[in-house]
Structures are given as C-alpha cells and as structure tokens.
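Here the complex is missing a single protein chain, while all its other protein chains stay put.
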Amino acid sequence: MLYGGDYNPEQWPRDVWEHDMRLLREASINEVTLNVFSWAALQPDEQTYDFSRLDDIVELVSNNGMQIIMATSTGALPAWMSFKYPDVERVDFDGRKHRHGARQNACPNSPTYRRYAAELAGKLAERYSSLDNLVAWHVSNEYEGMCYCPNCARAYRDWLRGRYGSIDHLNSVWGTDFWGHTYDSFDQIYPPDRAGDGSYDDPCAVLPAASLDYARFFDDSVIGAYKVEKEAIRNVDQHTPITTNFMGNFYQYDYQHWAKDIDIAAWDCYPRLGTPPSDTAFWHDVIRCLKQRPFLLMEQTPSRMNWMPYNALKRPGQMRQQSWQAIAHGADSVQFFQMRRSRYGCEKFHGAVIDADGTDKTRTFQEVAALGRELAQVGSLIVGSMPKARVAMVFDWSSWRGLRNAIGPSTDLDYLREAKAMYAELYRRNISVDVVSADADFSVYDVVLAPTLYIVSEHHAARLNDYVQHGGTLVLTVMSAISDEHDVLHQGFTPAPFHETSGVWTMETDALAPDCTVPLCFGGGASKSIEADADHHESEPAGRVLCDIVVPDDDTEVLATYGEGQFYAGKPAITRHREGSGLCYYAGTFLNVPAMREFIGSVLAEAGIPTIETDPGVSINTRYTQAGEALTFIINDTAEPRTVAIPRDGVDLLAQAPVALKAGVATQLPPFGVMLLR
Amino acid sequence: MLYGGDYNPEQWPRDVWEHDMRLLREASINEVTLNVFSWAALQPDEQTYDFSRLDDIVELVSNNGMQIIMATSTGALPAWMSFKYPDVERVDFDGRKHRHGARQNACPNSPTYRRYAAELAGKLAERYSSLDNLVAWHVSNEYEGMCYCPNCARAYRDWLRGRYGSIDHLNSVWGTDFWGHTYDSFDQIYPPDRAGDGSYDDPCAVLPAASLDYARFFDDSVIGAYKVEKEAIRNVDQHTPITTNFMGNFYQYDYQHWAKDIDIAAWDCYPRLGTPPSDTAFWHDVIRCLKQRPFLLMEQTPSRMNWMPYNALKRPGQMRQQSWQAIAHGADSVQFFQMRRSRYGCEKFHGAVIDADGTDKTRTFQEVAALGRELAQVGSLIVGSMPKARVAMVFDWSSWRGLRNAIGPSTDLDYLREAKAMYAELYRRNISVDVVSADADFSVYDVVLAPTLYIVSEHHAARLNDYVQHGGTLVLTVMSAISDEHDVLHQGFTPAPFHETSGVWTMETDALAPDCTVPLCFGGGASKSIEADADHHESEPAGRVLCDIVVPDDDTEVLATYGEGQFYAGKPAITRHREGSGLCYYAGTFLNVPAMREFIGSVLAEAGIPTIETDPGVSINTRYTQAGEALTFIINDTAEPRTVAIPRDGVDLLAQAPVALKAGVATQLPPFGVMLLR
Partner (left out) sequence: MLYGGDYNPEQWPRDVWEHDMRLLREASINEVTLNVFSWAALQPDEQTYDFSRLDDIVELVSNNGMQIIMATSTGALPAWMSFKYPDVERVDFDGRKHRHGARQNACPNSPTYRRYAAELAGKLAERYSSLDNLVAWHVSNEYEGMCYCPNCARAYRDWLRGRYGSIDHLNSVWGTDFWGHTYDSFDQIYPPDRAGDGSYDDPCAVLPAASLDYARFFDDSVIGAYKVEKEAIRNVDQHTPITTNFMGNFYQYDYQHWAKDIDIAAWDCYPRLGTPPSDTAFWHDVIRCLKQRPFLLMEQTPSRMNWMPYNALKRPGQMRQQSWQAIAHGADSVQFFQMRRSRYGCEKFHGAVIDADGTDKTRTFQEVAALGRELAQVGSLIVGSMPKARVAMVFDWSSWRGLRNAIGPSTDLDYLREAKAMYAELYRRNISVDVVSADADFSVYDVVLAPTLYIVSEHHAARLNDYVQHGGTLVLTVMSAISDEHDVLHQGFTPAPFHETSGVWTMETDALAPDCTVPLCFGGGASKSIEADADHHESEPAGRVLCDIVVPDDDTEVLATYGEGQFYAGKPAITRHREGSGLCYYAGTFLNVPAMREFIGSVLAEAGIPTIETDPGVSINTRYTQAGEALTFIINDTAEPRTVAIPRDGVDLLAQAPVALKAGVATQLPPFGVMLLR
C-alpha cells in the first residue's frame, strides 16, 4: 500500500534533502509525489529544458527505496509563457484578463498551453517512464476554475455546432425565445460571463440550458487539455497508470464524465472543522464508484490545513482514523500533502510530516510514523479488495448544476446537502453504498436512492422506470424529474417521467421560510406539532425547505402526512407505489434526521437490507478480497471512547497482539480507535 | 373589469394554444397581454419585419373573445442589434460594457435603440390599432436599471447645459468646491460610476447634487425612450390608452415624474413572504394617486414567485384576498403573470394560471376560475369608482434618493420604511389615504403627513407652510427639510424652512446604536424604561434610529418627552404648534408601533378624522361610484378567521346568496375572506 505524498524539496539546500530521507524512512514512507509545480524550473525558456534538479531528486528518492508518482508540473504556467503568449492566461467571470499569478491559471483551450504541456509531458515520459519505481503519472494538479476568454468562446461555438448543427436547433433546445434571446448565428454566442447572461445574478442563469452547456463544454475543455498530456505520455509509456487528483464539493467539474479518461481514481480529502464523517465517506464512495475499483487517497493533511477559516489541529488519533476510514471505503493508498512544511508562499501554515523544526519530535511525525508501521504490516492484505453494496445512490452533476443555476423555488435548496443528508442515514446504519451516476447498471442493486434528481432525460427516466418494473426499489424526493437534460420542464403531471412509476402528482411545491419546518406523521399516527424549543427541534420527524402538495393515485400508499402548521396539514407527504415487480417511494419534502431515520428504515426493512446498529460515531465497513475474504473495519469517528458489539468472529489485525474476537461481544474502542477484523 | 394577463404562447406548439383558450375561457379570463418579449421574432433582421405569428395569436385570442393589451416588445433587444450596433447595449456602474443578455438591456439614450423601437411601435400601431378588442398599448416592460455609457454621458451633459447654462452655475449649485471638485467645462462631467465619484462607496455620493441630478436625468432618459414609442403609436392611433407597467420599491425611477406621460397608471404587485398587507396597500395608493384615477393591477402571481429567496405558495384564498385588496384601493383590473408556466428560461419556477400539467385540476387554476366568476358578476359595478381620502401622505422620490446617497447620520435610516411605518398605522385604522407628491393640491386634505421629508425646496416648503396657515394639519418628523432640491443644507434653525411653522429647532440629532430604542413619555405621564426582554420591546412607546434634541418655541406644546436612557431624558420629543389657522406636529424621532399609535391617534382625533377599529388584519375600504354610491370592501388579510362589525347597512355582493347586513352586527370572516358591501 502506497504511503507517502507530495515532496517539494526545492525550497531547501541539498543537505536538508538527505536529512529528509532519513526521517521519511523512519516514518515508513514508501512513496513520494514529485514535480508538482516545477514547470518554470524544467523549462526555463521556450527553447530550453533542464531536468537536472529533478534527476537528482529522482535519484535520491529512488536510492532511498521510495516509489514515485510523477506529476507533469503543468498546474501552473511559467512566467515567460504568460508574458510571451498571453492567450494562455484566463479571463475571469468579470471579463478580467489575468496575468502571471496563482495556479490552475491556464486556459484549457489555449493551443499554446496545450502544445507546451504535451511537449513537457512527453519529455518527462521519455526521461522517467523506464524507472522501476514509477507507479503513476499525475497530470497537472487539482484542476479547478473556469475561463471565459476568446479561446474558450471560439471552442465553445465549435462544440455547440457539433452538438446542435444549426443555430435554429440551438435556439429551439435552449428556448431562446424567452426574453427575446434568439440568436442569429453561432458567432453571437459567448461564454456566460457577467457582461452577458451571467450578468443577472451570479451564478444564476437567464438561459439555464446555456449555462448547463457551458459547464459541459468546459468539462470537455479541461478533459481535452488533460488528454493531450495523457496521449503524449502514452506515446512513450503504454503501461503506467495515468490520473489526476480530484477534489470534493466542486460542482464545476463532473468527475463522472471524467471517469473514462483516468486509469485510477484519486482524490484529495480535506474535511474541515465540523465536517461530519459521513460527508467524507460520501465522497470516498463517489470517487471509488468512478472506476468501481480501489482509489488513491492522494492528499490529506497530517495535522492542519491553512486555507480554512479555522484551521484546527487534527486531534490525537484523528489522522489515523481518517486514513482508515478512507481505506475502509476503498482507498489503496494513504498520501499526505506534504512531506515537509513550506518555507514560504501562501501554504506555509499547512501541516506537513516534517515541520519547520526538521525533526521527528513532533506529535504529527510520530503519528505518521505509527500509522506507517501499521500499514507496512497489513497494507498488502487490503490492496485490491472492494466493498460490496446492495444499495446505490444516484449522484448527478447535471442536477447539481441545474439547481445551482435555478432562480427559485428556495435559496435553501442545496442538492449536495440533500444527497449527503440521505447518505448520512445509510452511514449511520453501516450500510455499504455505491454512489453512482445515472448511467450506472442499477440491476445489481436492491435499492436505488435518487434524492433531488432534478434533471432527468427521457433516456435516464426510462432506465429507472425499467429498474422498478423489474423488481427494483426506487426512492425519489421533492424536486425530482422537473427538467430534462436541457433544463426544460417536462410537460405533464410532475414528476412527469416518473408519474406512473411513482403514482403521484406533485401539484405544487411550497417553499418554507428560513428555519421553518413542517411536522410529519408516519403510519397514520398523530405527530406532535414541533415546539419552538431549539433543544428539541430535531426530536420529531419533520419536513424542511420545500413541501410538495402531493396528489397520490388511487393505488398509492401514503406512508406519512403533513402535521399541523400549514394549509396542507393532513395531506400526503411520503408515499409508496407498487409498479411492475418493484416499488417506488416518493418523499415530497426534505426530511430532518428523525424523519429520515423513519423513512429509510422502512425502505430498507421492506427491501430486506439489514442495519448494523452501533453507538453514535462508530462505523463498520467491510472490504472483500478477490479471494472472497472479508476485512471488516470498525472505526470510532469520535474523540470519546465508544463500545461496539463485534459484528462477526475474527482477529483484530491492528491489536498489539492478535486476539480472537467473538461476534456480539461488547468491546471498547478508544477515542478515534480502529479495529481491522479479519 | 379586465381579468387576464401575460400570455406567451410562443413556447408551445399550436395545438397547445387552442387548448389554452378553452382553459382560459373556463377561468373567465377576458384579456391577454401579448407580445411582451418578441422583438427578435418580429424583426428577425434589420430590414425584415414578420408579424405572421403575432397575427395568428391575435386572431386566436380575438376569436375567443379576449381583449388585448398589446406590448411593444422593446423590453429586450434582438441579438442582431446588440452585435451590429453595440451602442444599444448598456455600460454598468463598474464600467463594464454589456453584450446581448438579460432584459431591460437597452441604453435609453442610444439613438439606434430609439429609432428602431419607435419604428417597431409604429408598425405595431399600424397593424393592430384598428382591433376592436385592443384596450391599451403597453410600451416596453418593467423599465429598470441604469446605464453609464458614452451615449448617456453626452446626453447628460446636454441635460446639464439646459438646466444650468454655464459650468460656473453648475459648480455653484453642486458645491463642487467641496474636496476641490470644481469643473472647468461640461466635458469633464461623466455619469457617477465607480471610476468617478460613485467610487467612494456605492451608492454613496461625494457630490450629492450630482447623484440626484443623474437620477433625474436618467428618469428623463427613460421617459424619453418611452415617449418616442408613444409618439410613434399616437401618429397612427389617437385614442387607445398608452402606458407601461411600474414596480414597487424602485427608488431609481420617479413614477410621480413619469405620471404626466402615461394615460393610465399600471403596476406589477409582488408582495413577498412576510410583506405586511399595509405595505402592498401603500404602493396601490402611490400608483392610484399618480393619475388620481383607477389603475391597472397589471401583474401579480396566481400562486408563487420564483425570484424571491423563499417562494412560498399563496395560501388558499390569498390570491383572491390580494386581488380584492388591489380593487379596494382603486384597481380596475386583475392581471396575472402569466397564463401558462414557462417551459424554459429563468422564470420557469414562477406560478401561472395553467401549470406544466396543462389542466384545470390545479388549486391555482380553480382559484383563478372562482375569482373570474366573481369579477364577471360584480366587476362592472366597481369600474371607475374611487376612494375618497381626507388624509394625504407626501412621498417624495428626491428625499428617498437623497437619503440613500447620504453618508450619515445612520445606516439604519430608511426613507421608504419610515413612510410605510406611518402608513401602516393609518391602514390599521381603516383610514383612506392619498399618497401624493410634494406638488399635490393639499387644500383638499384635512391632514398632510410628511414623514422624513428630507429634501424640500423653498417652493415646496412655501406650499406646505401656506397649507398650515390656511387651516391644514401638517405632520413632520426627524430629518425634515434638512436640504434643498440640490441636497444643499438649508441654513438657519433646522428644520429651517419649517422653523416658524413647526415651532421647533432641532439643535442636534443623535444616532442610536443598532437595536437601541429610547422610551417616550406621552402627555407628561411617566413612561417606564423599556426592558431588555425581547417579548416586550414593542409594548411601550419608544423612539428609534435617530433622536432630535428639540428646542421648542415658547408657544409650542410638548406632546411627548424622552424617557430615561440617554442624556436628553426629559427633553421634548414630539411637539405641536399652532400657526395661522392650522397645526404643525413635529416628531423628533422615528416611532415604534405603540408610539405611532399614540401619536397618530392624537393627530387624527384633533383633526376629527374617525378611526374604524377592527380586529387585527381586517381592513375596510370604500370606493365611491361616479353616481356617489359607496362600495365597501371588508377584507380579512390573515389566514385565520376574524370577526368584523359591519360598518354600515348593505348587501354583500360576494355572498353565495344576497343577505341584508345591518351596521354594527358582528360577522365572521373566514381566512382571507372578503365581503363587498353595497
């Protein structure tokens, strides 16, 4: 199992490098990611390449037995390129042309940038692909941001021509007769910046279809820039995996759309102060399902971040717990940003394995070293194993983007938050989940949850309807299937494409005032009206943010109704409908924690999917080796001790001395404690 | 009575149009507003006009017996014009030239825009003015926004030359020696954007006179653009009323200044979640008084808006209640945005008479149809009748703008809020109010309220002083008459132009800390100090935001003093002064609800204007027909049942069956219930 991360020794004299090696070996580090931001050094001018310093670093780390992930260094432009070829620089939403600065600063549609990036990637491949200890190529670094420049405008028009053929077709699909926006030619179309239709209210969109298309085009643009580097490497090196590092919570880049072009999924995991562990697990599951294979945890901080408002230290044991959580969800590496703390630049307050003191005396170093010993011992058992999930959640970038663009019905509507809220209930129940795209093969799952699947094409709707017909259980919610893939309203009884399957018509949707909730009555029983007392506001089931006025079909079962407080008191809120051999649930409001517990509980019970009840903050996950052996990870996500009932007979591989454990025996987990049951 | 609204059938195939007609007739819709955003379709290029689709729509709705309000479609530019003649596009406050996008996107001073807008309006008039069912022309749509482009700069300089003659005169009036701003020529004057004197802090103004003048100039610019269309229509059609639709709460456009150029007042009424009914009534009264004739309620939503943060549904009965409130205040139409819900574009979450299901089954449709039946029955009785008011409130755009521009004395000072706060107390008392400009004929009113009349020219001051001399009752407040029409301080004992009439000198004005209030003691009695307990903070009379240190003349009566808490405890806060045959009240602080109740109560009692006391949320208004018959509207503004004492004998025209009602009899009003007493 890879254990390492970013190493940028350029900031120190060479005697420090040797010193670093000794410390890193002491910490059982076996991998370094090199060359992340060295373009200016590797290519000091347009004609010259100079790999001498990188050669030295490669030799050093190789001699010290480290494996290498080699970055291509194209995440930040060299100054000479920015000034000689200004087309490589981006134009921002406000129309401002940028100069040399920041990072992820290249326009992905700049031919100059693409040409030189490919040339550099090719030269790196020629020089280093034969290294025995090269384990992967890492193209660029944390792709992010948008560009609105003339390069992009031209490329966008070509992309649109390819997609729509004629301007009339585009006008029709985009609905440009709205507010008289009709275009006469593709030449009149520009990226939606503040001077155009982005101007109304960032990030709201006058023409949602145009905004969606620009996002999709931009995905293709950045993927295109990635692929010219990938191809340059592949010309030389046909075997080493090629990837780039993704991030969580970025609606701008659709990683599911990227998946086909990466060889192994990798991401950088930075939970902030107060991030629930289930939110982190959600993204682990998204990333694992991109390739349905183990992924790389390519970055995390060993101690603190610097770019959050409040950069708390990871508590003793917490870095270990987070690392094991990643592994439990499918990571085959534990990597850090970074090996040694920056001397300068805006990340100098970011944590590192080696701090400014340059010793092994820090708590951080010692925890890194302890985890290194553990991984050296058991890592090879784990590598290649995978979780198995009977439940899938559909997570859809188009719905995310569409709802971000939407003007109405409520500014409190947050696609990502609602997906995570439903995921959290599955996490609490220790149920393995695949978080997949709308193109996934649903037939392998007993239950498919599709919260807030706002954008659904006819094609995707047909796949999900078919899944229910053939016995699947589908869960839909308020704001389902409002729009098609161009964010054009489906006509008919909402959710029109699922009207028959769901057995409901959501006649209208009420937006609640901020902090207002509506009580929910399950099972026909009376629900108490929710009291204003803040201490109890989560104690009773309730709906949040939006409430559908649901009109159920005659054969639709009502699982919950709205309680007192609004004019739709007593009306259906949650329903279930049998269609074909399957079941379709519809939740007409976003559920608070007690309501989610009740609702998901009944869905799972009906589907025969067992919950593993644990104390709050204890999570249990299992990976299965290719030989079928189960590896069960029992993790205390909290800073307090917890008790857990051992889920099955086994041996804790992380215990000081191996102990046979019996299923059902109550066992103590220390704060942030971890057991690995074989 | 017109019952209808915006109809944009262009988004659907023609078979849907026929279907729509059937449904709209079922809802008693008798009018449609057409052609609001069709410029791009009507004039597909510079040389070509194509009215064929509009012809079809006109024929369809005419055949279905609908009346037509015909928009001129100039509220959004066609793309070819934006790109061929960029001078039609606006430059924003930040200096950014806009491209094709959004709406209300034309520079009103662009000669190109004016030429083509007039040409289109003329062609529409030629084609459709002979229609029997044409009831009005609707120029552009919801004029809004500002422009700071070179067209505007040139036109502004011409406007200033016309107003001031010489640059020396302008320097003197504007006070440009402040901070050495003296101009050498008109060519040095630019619109006050962020690169100039708007730069200090938007929307604050270094030279308040300049900012006021730009606002006035811009009024004239947009009115000018409106008038070229109006004139083009009048060249063809001498009779049909011409108007445009105003909006509430827009300080940028002075509708009182517009009034002379519209034939009938019209506005779009969009109260948001939590807007008090009195705020809505306030704007109805502003709009009615523009022409002192019934107005058009040209838009409202039948169910929900989309562009608010929280777009709650109108409750059952609430759309009807709001419609009747408009009528009670002088509306002669009830119109909706819109007939059918948009399929695409950023308003697709906005409510409509016909929803995406395309049926008559929605609650919204059924409520629209029910109101339609009611209006069909009684509307013709009401049309042309008017309220009668003995009380006027002066609402003054210059004061509003001047205080928005002001740097100091408190950011909590809000002209519109204070006007509405005083209006709310009259609304609670069911007293009919005319909300008028400072140019109104005050002699017809017993009481004139002029809250926060910050900007008062000598001319306007003389009119109000004269009104008091001849027996009127005038109410002034803190921040009265600080500045003249150029926002230059009146010199003398503040409020200098009213010093004699008011009998007070407001020596200084204290700004209170946020959420701080000062208790007020009325009638010499002791007022308890206000406790911190949030539940009681409105229970005792108190002053808010600003407190004058009032120095009364010897013959000035003190009605209230400040209570404990500030150094001016015991000093006069509210006074009354007899001048000539009249009375002038001065409130030296903004009043909370109990203080406003006490103060306005004593003003009205002295003036002999009776209050009609009702339960909270019940409002009673009367319109008088030209024959002198009274039509009394009794409305429950709330979602709870209310009891009302019938104010006079009559018959409720809205009852299922006519019932004779006796004055004084307590009667139940259901939630949002309405009675129309003849």
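Letters A and B mark the chains as written, and numbering starts fresh at 1 in each.
Heads up, the rule we're going with is that contacts are C-beta pairs under 8 Å (C-beta built on N, C-alpha and C of every residue); 3 or more make two chains touch, one makes a residue touch a chain.
Please read all numbers here as calculations on a predicted model, not as lab measurements.
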Could you tell which one of A:Phe37, A:Phe186 or A:Phe250 touches the chain left off the display? A:Phe37
Residue touching the undisplayed chain, where the options are B:Tyr49, B:Tyr85 or B:Tyr183: B:Tyr183
Which of B:Val58, B:Cys107 or B:Leu207 sits in contact with the chain that's absent? B:Leu207
Even though one chain is not shown, subunit B touches it at residues 94-95, 174-175, 177-184, 187-188, 190, 192, 194-200, 204-209, 406-412, 483, 486-494, 496, 505, 507-514, 549, 567
Residue numbers in subunit A that touch the chain omitted from display: 10-11, 37-41, 44-45, 73, 75-80, 82-83, 92, 96-103, 273-274, 303-313, 315-316, 341-350, 355-358, 361-364, 639
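Following the convention adopted for this analysis, only the chains that are shown with their structure count from here on.
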I'd like to verify one number: the distance from the centre of subunit A to the centre of subunit B, where each centre is the average of its C-alpha atoms, in whole angstrom. 48
